[in-house]
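Only one protein chain is missing from this complex, and each of the others stays in its spot.
So, chain A:
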Amino acid sequence: MKVLKGRKITKGKAKGIALVSQKPLSFLGGIDPKTGIVTDAESDIKGESVKDKILVFPRGKGSTVGSYVIYQLKKNNVAPKAIVVEDAETIVATGAIIAEIPMVDKIDIKKIKSGQIIEVDADKGDVIIHEK
């Protein structure tokens, strides 16, 4: 078990399978709000679903409308369980708050691999990796 120390953006706790993107993510136009599937052609996780995953990526990009897309993912039951980023910015932070998704930043995402089971304790700002 390894604990990565970060910073709380949105409160809450979650445990699930990590889906790691090495590239910044745009929610508007980059993820289908109905299915939760990544559609951005430039994304390294294109075709994957964010539903119930712990979504890990460096930072958000694109339109600020992306916040509303995160909200819609939640309403459609296809949202990630938690969000882990290197640097939080306005779009994703706001989206996580209105959608009530636990979120942590200041995490070195290179230490997390897709498929690992991880736990996010956003209240403490911790990401806990259960090694395979």
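Please note the rule applied: a contact is a pair of C-beta atoms (placed from the backbone, for glycine too) under 8 Å apart; a residue touches a chain by one contact, two chains touch by 3 or more; residues count from 1.
The rule we apply is simple: contacts and distances are computed from a predicted model.
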Task = Between "Electron transfer flavoprotein alpha subunit", "Aspartate carbamoyltransferase regulatory chain", "Tricarboxylate transport membrane protein TctA" or "Phosphomevalonate dehydratase large subunit", choose the name on the UniProt record of the chain that's been left out.
result = "Phosphomevalonate dehydratase large subunit"
Key: Of A:2, A:75, A:110 or A:130, the one touching the omitted chain in the full complex   = A:75
Key: chain A residues touching the omitted chain (full complex)   = 7, 9-10, 33, 63-65, 67-69, 71-72, 75, 88-91, 93-95, 97-98, 105
